[in-house]
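To start, the structure itself, in structure tokens.
Note that one protein chain is taken out, while the other chains of the complex remain in position.
And then chain A:
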Amino acid sequence: MPIKPIPLLPKFQNGLGSFILQCKKITLQVDKAGGSSEGLRQFLKLRLNNYAISNPKIEFRIVEKHGHPIIKGHYINGREKAICIRNLNVDNVENKLNLLKESSGEQLRKRTNKVESINQSIRGIWSPLHVDPSIRHKI
């Protein structure tokens, strides 16, 4: 066989073709009596219903447990993000939930390149050999 195929697996490009929200589940851990859970308790009472209806792609789970309140996001890539929301008021609880919702679940890291891409540069890599010979640098 003159041509041998090399098997490769395609790479995902989320948002190209289809967009899948990466946060699939949010666990809200609440203490029934603790003072630090006051904001979360109010949130559960007043806003969670509407919040869940406006975010149908996410599953919400409430866990009752002693201690400070924690919200935890579960992501498609298998990672989890937990935020302690002790003593936060209702609005701040919602902000933290939005933060979990919009996160991709990837570990935060410093981006060193201005552009990150899985595609090759369209112009190609600059090559000194392809510069016009009349202006090429001569040693």
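What we mean here is this: a residue touches a chain if its C-beta (ideal position, glycine included) is under 8 Å from a C-beta of that chain, and two chains touch if they have at least 3 such contacts; residues count from 1.
The definition used in the following text is that contacts and distances are computed from a predicted model.
Student: Can you match the unshown chain of the complex to its UniProt protein name from these: "Translation initiation factor eIF2B subunit beta", "Trafficking protein particle complex subunit BET3", "Large ribosomal subunit protein mL44" or "Ubiquitin-related modifier 1"?
Tutor: "Large ribosomal subunit protein mL44"
Student: Among A:L46, A:V63 or A:L99, which residue is in contact with the omitted chain in the full complex?
Tutor: That would be A:V63, which touches the missing chain.
Student: Tell me which stretches of chain A touch the chain missing from the display.
Tutor: Residues touching the hidden chain, for chain A, are 1-14, 16-18, 20-22, 24-25, 48, 52-53, 55-64, 75-77, 118-119, 127-130.
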